[in-house]
Structures are given as structure tokens and as C-alpha cells.
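Excluded from the complex is one protein chain; the other protein chains are retained at their positions.
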Amino acid sequence: MTVAADERLAGTGLVRRLLIRPELGAVVGAVVVFAFFASRSETFRSVAGVANWLDPASTLGIMAVAIALLMIGGEFDLSAGVLTGTTGLITVILATRYGFAIPVAMLAALAAALLVGFLNGLIVVRTGLPSFIVTLGTFLMLQGINLGVTKALTGTVQVGGLRRAEGYEQARAALAGTVSLGGADFRVAILWWLGVTALATWVLMRTRAGNWIFAVGGDERAARAVGVPAGRTKIALFMTTAGAAWLVGSILALRFTSVQANAGLGQEFVYIIAAVIGGCLLTGGYGSAVGASIGAVIFGMADKGIVFAGWDADWFTFFLGAMLLLATLANRLVRRYAEEVRH
Amino acid sequence: MTVAADERLAGTGLVRRLLIRPELGAVVGAVVVFAFFASRSETFRSVAGVANWLDPASTLGIMAVAIALLMIGGEFDLSAGVLTGTTGLITVILATRYGFAIPVAMLAALAAALLVGFLNGLIVVRTGLPSFIVTLGTFLMLQGINLGVTKALTGTVQVGGLRRAEGYEQARAALAGTVSLGGADFRVAILWWLGVTALATWVLMRTRAGNWIFAVGGDERAARAVGVPAGRTKIALFMTTAGAAWLVGSILALRFTSVQANAGLGQEFVYIIAAVIGGCLLTGGYGSAVGASIGAVIFGMADKGIVFAGWDADWFTFFLGAMLLLATLANRLVRRYAEEVRH
Amino acid sequence: GCSSGQGGQGQAGPSSAPAGTAPAAGGGNFAVITHAASGDAFWDVVKNGAEAAAQRYGVTVSYQGDGDPARQSQLIDQAVSQKADGIVVSMANPDALKESIGKAVTAGIPVITINSGADRSREFGAITHVGQSEDVAGRGAGEQLKAAGVGKLLCVIHEAGNVGLDQRCNGATEGLGGTVERLQVDVGNLADATSKIAARLQSDTSIDGVLALNPAVAIAARDAVADTGSKAGVGTFDLSGDVVAAIQDGEILFAVDQQQYLQGWLPITFLTLYKDNLNTVGGGLPVNTGPGFVTKDNAAQVAELAESGTR
Amino acid sequence: MTGTDEAAHGAVDKAPAGTEEAGKASPGAGGTGSAVPLLETRGCGKTFGGVIALRDVSTRVHAGEVTCVLGDNGAGKSTLIKILSGVHPPDSGAYLVDGAPAAFAGPRDALDRGIATVYQDLAMIPLMSVWRNFFLGSEPTRGRGPLRRLDAARARRTVREELRSMGIDIRDVDQPVGTLSGGERQSVAIARAVHFGARVLILDEPTSALGVKQAGVVLRYIARARDRGLGVVFITHNPHHAYPVGDRFLLLNRGASMGEYGRADVTRQELTSLMAGGAELEQLTHELGRDEPPVTP
Partner (left out) sequence: MTGTDEAAHGAVDKAPAGTEEAGKASPGAGGTGSAVPLLETRGCGKTFGGVIALRDVSTRVHAGEVTCVLGDNGAGKSTLIKILSGVHPPDSGAYLVDGAPAAFAGPRDALDRGIATVYQDLAMIPLMSVWRNFFLGSEPTRGRGPLRRLDAARARRTVREELRSMGIDIRDVDQPVGTLSGGERQSVAIARAVHFGARVLILDEPTSALGVKQAGVVLRYIARARDRGLGVVFITHNPHHAYPVGDRFLLLNRGASMGEYGRADVTRQELTSLMAGGAELEQLTHELGRDEPPVTP
């Protein structure tokens, strides 16, 4: 800002400017949840404990960031969870039943994932149907395909044995290995997650594509009117989500060397939850990648913290629900304070 | 219309006026699905077959109509599915373990359901958090309560024995009995479903409350500005949904005389799907009760039709997904034709 | 009820050297981690068994379960970082758990596998295995149905892609030797399950047997058979009060009873013994808990037990 | 209401209009004879986050009087309106209704006190039909008890008549408002506020999207409302619209009051030039080299 201060601007401290960022509320939520569980369980705040809850947060985070981009662009993707299973299944089946080297099998899975993303996007853009319904359709269809094809090819509902496939060790080291740090093993996936978050933030804030994503989510008609290629932007977003699903699917397949036909089922909403906790609006046009990542951390902490605290598994979901509500409320209060009456 | 025709009105036939109704697209979708399965399976189109697929459509329909009202009012309720289980559990536990007469137990369950609905609404209205997140929180919490309380009180995850409770026969006849018609047994729940649909349609189209529902969903700020009690309307909608969940929960509990702690889990999205197939907008302000009912029928027919047609169970969800997509597309095409460029 | 925070108790130290002193009563801290979501009727009995044993021996048990192998393995990792004194794992997907179980074994934590995964148990370094795989139970059910004269069976899967359920159906196929058709229903919506089973019975009248894999679905199957006037016999896995009553009334032929209560009770017993006294039962050979069958003959005896969640 | 009427009013309302405007407040600024103004703000201010939208503005609205609020874009006119209509509470200063401090929780409360507002960013629901929008919040019903229902026939008829009497002919009152043209929508909103004529009518730039004919109709409406004894707050950019109906003119600039003038204290020309850029349009015509061509055919 080089312009002289306007007399109609009340003191806008750095603090307030920071607080207006969509993710800062989520940060407060994360701090609250962390403090809560850290005070309940020593292991939770130990290095090993942190490594432990960062592990699920990493794969969830990668997906949450992709879904956040899509949600900022005004669309949903319910097929993303199952797609992580599909890509894993393709990789494992090709590598173990058809003797493909793992990198080749992974590329084939990526191609399939991008095709699914492309079709999702194309149908949404062409028919104008809500993406909620379209991707619900793909979700169900993929679920059927995962089960039907796996059963048809292998006779069971899970395929394994990836360990023996060519190129396994390298692929595993790159995607599913661990890094020792402070006496605990951290998953490499955490690095991938940080990378994806940084990349997504850069795209959102610093590129034309990012501008278009906000625009198509904020008001698609208006965006089209000024010449934003709304259709292409949305298709690209669906393909990005599919790409993220492929990354997560590969990470999980390499790590567990086997995939079940129902892998990823039910995760689609966890992604959306993480994105919303991180400040994304369900109506589109607002949100951030960093926020979605922090949402994933909150979810991961609450999820694992309850186990660390040793609470009864029967009540698990109760505590999880209460945690989520409290985290979002904390988030909300901070945002309220920052924005005051801006609606 | 008593006013003389305006020269700027092209011939607006009755047909076009009908087609503009949100549910008429769904009717076409329903006809398509029916025709398809009727041609594949004789049983599907027999009276017994119709009674069969109308059975699950009835409970789904009751919920879909309530959810449709809520969605027209601009909100979601993810806790509705689990709440059907909660109400059933309360009724059964009170009637079998504490010796309450069934009507009394049911009233207690209703009170509990309405309280949950009220709290959902209150939190949404007061905090301004998206209902997606708030009711997700209640969903998780109820899920935990259902399991935790049932376990604590009975030591198992399901309670039964309602048959021996006082007032069982009458209650069952009213809510879960059957009516013979054309040689097949139709469930009484179908009548309840028709009644709920008619009532909801009347409220939506013919009362002030209906006007307010459309208004708060269409533009809450604007509705508030002209003095619509937006908060009260929304809370009432959440309570209506809870009431419907109670009705469905009671019907199922009386029918099966036992309830599992995880009953209703996962149904919440089926309700939303039915409402959306029936023409409700996810963004609120548009939709119809009849449409939601027809959405429930489409879903019920596709779901059962696949079984009647005897297709491979492994591919079940694939066919279901394809069916849903096609039905919504048919729906969409009809609407497009009717509305042309209106966006 | 809620067990106390284990964070603190974890400090009891690595239990790899369970003090060669006299068996100390209590103080153990065990984790039971299964591949089923909480609320599942079968696994709830396992949980009851484990908790009853814990109470008996004065140890703490934390029960967790998740059908997603990735999350199950994370739960094992958590137990390891909490330095549990012993871990009980059901291995529906052994490959996926290999790494985490290996970690536990390396950390010197005794592991007992339960239910499925008997063949990989020793390879992974578990001290023993309790229970048998779902195929065996399924085969038993198939044989029972065959004995009842069933030629064409409908196997009702209430959770698509669930490995355990798939194994049960596969086992039943083997045991029956006839045609087995599968049907997918949603356990959360029994009305729908009923009408789906009825739809299948209506459209294929040659089906003369229905195998439910869950007691609630068994009731739905019974209703469907009654609604359609089919003469199909119904068999089921696992018990509930309603199922036992139906067996007594002759509406359901039998229920496969793995006596899964033992799959909860025994591992805790074994782990306590191992911790206090370094005992390994049977030199690590699998301990079978079933399958048993509840039929009209013995239904009366188990009726009450099923109501209270121990059978 | 005639010129003589007006003088009579002016004589009654001799009390100073506010604080700093006291000097400027004109003896000619009308009033209905009631000493207590319907609405009054005293040094009201409003801040949005870091933005000061309104600062220390005082004004009064009397029954039977039209208060015009004029000012540039972003001057804070809509913000003032939102305070008056209960959407925002003022951050500083006092807001009095009938002489007593108002504590409105929302527009509903203001409506209940008889303060009706037509917002610039139209309070209309695009997906709802014209007649439903028109009666939203004040639906006519018939039947009683559980059978109480919308009187749709009456509502449709009323809307059609109201709109026609305003010179707008909407084809079909069942048409969704979202398909109306910008001006049609504005007209419906005004017709609604007038129909439910309250004690105070607040109009935020009602004429800006309207053609000359409709604008005239609106001005006539305003005058009629005033004659019925309503207090009217009328916001506009157009001094030519403000002058014919206004009794007081409040000028805002960058959030602050530039003074309140009574009708008698100011001519149309003065008003126009006060609005900054007054005869600029004339000027512009010359500047652009486009003088009137000689009158030909």
C-alpha cells in the first residue's frame, strides 16, 4: 500500500488483516483441540503421538485441499473417496496379476482417475445438473465397478501381494516410506501433503487459474460474462481432485500392499468436513487450501485424540461430533470477531 | 386469470405451465424407470411387485418430503437418518425395559426427537454455522448416544421384544400394518406417506408458513428484511424433520419389534438424494413435496428393480448409480425443454 | 464404561520383560483392535467378552474397531506408541496390518490375533491365534443348509465389499455345493432389506434358502419369506433375542454361533497370563472357539444369554 | 398539500433540528405539528471492520414530511437507511423513535413500529413469484385455525391492481421475480411498501432504475404518502427528483453530514450545485461539443 491512508479507514491492524483470512479461524480451532488432548494424554503430545495423528491427517489433508479447491469453484465431488480405492485397485491388480512394473501400473491408474474426473466435470458442465447428484452417480458406479471387477478378476473382495511387484521398494520409499525425526517415524506422505497444500495455495492466490476458481464459485454467470472459461476451469478442478485421489490411493496401496474393494468408501464426506472446518463455504467462492489442511489436522487430532484419551469406543462418535462442533464454533467466533458485521 | 391476455405473452399452454412445476420432470424420470423395469421383469409390474417397491418408498418418502421442506428452506439435516434409530430405540427401551405403554413411550420419543430438531435449528440460527456442519455434529453425537446408551442399558447393541409391550397390536395396526388390495398386501405406511405429502404440499403452497419457507431458502437476508421470522421458520423446519424421523422410526420399530443401535445410519443421504431427484435445489428456495415423493419412488423403483431384474449383486451399486444419473437427466431434459433459457 | 486415561499408565514401561517375579495381579493394559465398526452385533459380543475378562483379571482393556484397514493399522500404531502391554488384533486383511503388527512385535509387545488370519498369525510374530476364519464358519452354515435340503441359496450381504462377509458367503458356497446367489442390502434400513429379499424371492421362486449374515437382517429375511409365502429356509450368523425366539418358533432354522465371546475373553486371559507368567497356551497353536450352532433344540438355553449380550 | 399548508407547518417546527445543523436548519422545513419527530438520529456513526461508513450524522423525520438524503456514491446513504430500518444498530450516537431510544433487534422490530423500507439491493426473492414476494411477511389469509390459508386469489388480484395503478403492467403475477427486468423489480418493491404503507416509508434510490414515466409515478406516490401523514425518507442522486417532493435535504459526503437544509432555504439550482457537479451536465454538453442542433423538422 503506497497510497496515503484514507480518513475513512479505522486502524486496521495487522492482526485484524490476518484474522480475516479464511484459515485463521481454523488455526484457533486446531489450537483448542490440541491443547485439550495434550492436557489429557501425554502420548498425544509426544513426538510419537504427533507422528501418529499426522499420519491420517496427511492423506486426509491431500484430499481435503483438492476438495477445497473444487468447493471454492462451487462444486462437490462425492466420488473422490471411492476413487482412491479404484486407483489403488488398478495399481495392485495391474502390478500383481498382469506383471506391470509399479510405475507403469500407477500411470495407468492415474490415466483412469483423470478420465473419471474429466467425465465428472464434463457431465456437470454440459448438463448443468448439480455436481452433488452427478458425482453421487459416479460414486455409486465406481463402487459397483470396484467390487464387480475385483470379484470378477480375483474372486475375492481384496487384492494383495504388491510387495512382490517390480519397483515396489522405490515406489514405497517415495510415497509410503517414513522419515525418522526426533525419535519417531514420520510418514513421507506428510511431505506430499505439505507440498500439495503449498502448490494449491500458490495456484489459488497467485495465478490466473486461482482467480478463475474463485470467480466460477462466487458467481458462475458473472464469471462467464467477463470471459472466464468456466467450463474448462471446472473440468480442471474435477481432474485435480481425481489426481489427488490417485495420489492418496497410491500412497495407501503401497503402504498396505493390498486394497479392499470397498476402500475409501465413506471418506468423501470426511474430505468435505475438513474443507468446511477449514473455512470453505458450501456455496462456493470462498475458502483456502491452508484452511482445508488445518481442517484435516483438526479432524485427525480429534479422531486419534479420543483413542489416546482412552474414551469408550461406543461413545467415540459422540465425542467426535462434540469435538467438531466445538472446533467449528471456535473457528466461527474468531471469524465473527474479525469480520464483525460483514455478511 | 381474469385479466385480458397480454400481447407479449406467447401461447402459454397448460402443458407448459404444468411442465414448469418442479416435480413434473421427476414424473417423467419415474415413468422412464418404471417402463424400463416393467419391461425387464414381470413381477416388477405385478400388484405384489408394486406393493413391494412401494414399501421402502413409503418410509423414504416421508423423510424425503420433510427433508425437501428443509432444503427449500435452505438447510440440510444429516442427523435425520440416525434420529429414526434414536426414536425407535427410545420407544422400544421405554416399552420393554421400563414397562411404559407403547403410546406413552412413543410420545416420549417424539418429545426427544423434537428437542433434537429444536437444538439443531437453534444452533444453526444462533451461530450462523452451516447446517451441514451442525447436523453432522448432531449426527455423530446421536450415533454415539444410540450405541452408548443402548449398550449401557441393555448390554447389547440391539433391543427387541416390543411385541410383548402394552398396546402393541393397536399401535402396529395404525402404523405398521398392512392393507390387502388387489391380492397383495400394501403397507399402511404408504397411507401415512401420502398424507404427509399432501399436508406438506398444502403447507408449502397454501399457507403463510409455506411462503416463508420459500423465502428463507431463496434469500434469507431479504426475507428478514420484509419481516419474515426467519429464525423461527428454520427451527420449525428442523423440528418438522425430527417429527418425520420419529414417525418413520416408530413405524420401523413397530414393524420389526426390535431396533439396532446403528439403525438409520447412512440413510440421511438417501433422503437428500430423493429430494434432489424430485427437483429440490441444493441451494434452497426451490422444490416441492410431491417432487420429493416421486424422487423417493424413483429411488425405490431403481433400487428394487435391479433386484427384480436379477442383475449381479456385485454390480448393484453400479446399476443404481447409472439409474439415478439417467433419471435425473431425463428430469433435467424435461425441465430444460419447459423453461428454455430461464436461468 | 470409560476406562481411565491410558497415557499415564503407559509409563508402566515396556512390558517386553514381564518381570520374572511372581505373577503380579493386575496392572495390565491391553488394546483390542478389530476390523469392525463399533455397533456391529457380532463384534459387540467380542467386546463384552474382553471387557468381562478385563474386569475379572483387574486389567484395563481398550476396545477399538474400524473396517478400513488403513485406520485399523493406525489404531495399532497408536497402541504401540501408548506402550500397551498387549495387543489383540483381528486380521481380515493381513497384508495391510503386517507393518503395524511388525512394529508392535519389534517393540516387544505381545500380539494375539483373533477371528480371521489364523494362517498368517505365526508369520507375523503373534504369540497365538484365537477363533477361526469366517470361511470355516461359512462352510459350517452351508453344510447345515444342505442338510436342510436347500438347493439354491440367497446369501444376503449387508455391507458391500466387507471381507468377512464375503468370506462367509464363499464358505457357504463351498459347504452347500449348490448355487449361491448374492444380494446386497443396507443394514441401516431394514424395511428396504426386507423388500429387497422379498423382491428376490418373488422374482426367482426356485430359491429355497436364505442365509443372513447378521441377526437384524435375519429378522428381515424371515419377514420377507413370510410376506412372499416362499418356503425358503432361513439360516443366519450370530444371535439376538429376536433370532433365538424365531428359532424357537421354527421360523429360522439355525444360527451359526462362533462363540465369539471367547474371542474376547480368551486373548485377554492369555495376555494376562503371558504378562504375569510368560505362558503361551498350546505353544501358539490356534485355539478354536466354534463354530457352534443354535437350533430349535438348544435355543431355549441360549435365549437369555443372547438377550444379555454374551452369546 | 399546498404552499400555504407548508408555511403553516414550518411555523410549528421551530425547534432547532439537531446540534451542529441548528444554524442551518430552516424554519421552513415542515412538520405535521407534532413536536416529537417520528425518527431521530443524534450523532450516529457506523464502522464496518476497518471502514468508517458513517460518522456523526444527525437528522429527523417528521410525520407528513419528506426527508431527502443526497450524496455521492459511497457517501453512506444506504448505511444510514439501514440504521433507521433496524438492520444495523448504530455504533455510536443515539437513534430515537417517537422520542424514545430504539432498540431494534432486526427489521422485523422496525416494521412492527411502522417503519417500512425498500432497499437498494432489493429485498426480493428471485425464485418466488411476484405475488408471493409482494405479500411476503404480510400474507392475506382466510379460514381460521388449522384451516387458515393464503388467500391466493385476493393476493393476485390486489397485486395486479396495485401494479397497474402504478403504471407497471406485469404480464403475469405468477412469474418469478428473477425474470423481471431491473426496473420492474424495483417497481414491485415500491408498490409493496406503499401498499403496506406504514408510518414511516424509507426508500433507497427508488427511482434510479426507473424510466421517466415510472419515476414520475413513484414521486407522486411519495407525495401521496406524505399527504396521508407518513414520514418519508427518500434517497436519490437526482436533485430533480428530490426537489419536487422534498421538505428537508440532508447532504452526506464521505460518511459525514454536510448539513441539512429546509426546502425554503434552497432552490433547485442551489441543491443541484450543492450536490457537487451541479450544472455539470450542461457543461458537459458544451464540452463535448454537442450543442443543440438547430430545430429542424
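We just call them A, B, C and D in the order they show up, numbering each chain from 1.
Convention: a contact is a pair of C-beta atoms (placed from the backbone, for glycine too) under 8 Å apart; a residue touches a chain by one contact, two chains touch by 3 or more.
Remember, it's a predicted structure, so these values are computed and weren't measured experimentally.
A.B. asks: If I consider the whole complex, including the chain that's not displayed, which of D:Thr41, D:Ser58, D:Ser78 or D:Ser257 touches that chain?
C.D. replies: Looking across D:Thr41, D:Ser58, D:Ser78 or D:Ser257, the contact with the absent chain belongs to D:Ser78.
A.B. asks: Identify the residue among A:Pro103, A:Gly167 or A:Gly218 that touches the chain left out of the display.
C.D. replies: A:Gly218
A.B. asks: Take the complete complex as the reference. Which residues in chain D touch the chain that isn't displayed?
C.D. replies: Chain D touches the missing chain through residues 1-3, 28, 48, 51, 71-75, 77-78, 120-121, 168, 171-172, 175, 179-184, 186-187, 205, 208-216, 219-220, 223, 237-241, 243-245, 263-265, 267-268, 272, 275-278, 280-281, 284-285, 287-293, 295-297.
A.B. asks: Kindly note down the residues of chain A that lie in touch with the hidden chain.
C.D. replies: Residues 1, 3, 6, 8-9, 202, 206-208, 210-212, 214-215, 218-219, 221-229, 285-286, 342 of chain A touch the chain that is not shown.
Everything below uses one rule, namely that only the chains that are shown with their structure count from here on.
A.B. asks: Between chain A and chain B, tell me the centre distance in angstrom, where each centre is the average of that chain's C-alpha atoms.
C.D. replies: 30
A.B. asks: Please compute the C-alpha centroid of chain B, do the same for chain C, then give the distance between them in whole Å.
C.D. replies: 34
A.B. asks: Return the residues of chain D touching two or more other chains; collapse runs of consecutive numbers into ranges.
C.D. replies: In chain D, nothing touches at least two other chains.
A.B. asks: Multi-chain contacts only, two chains or more: what residues does chain C have there?
C.D. replies: 1, 38-39, 160
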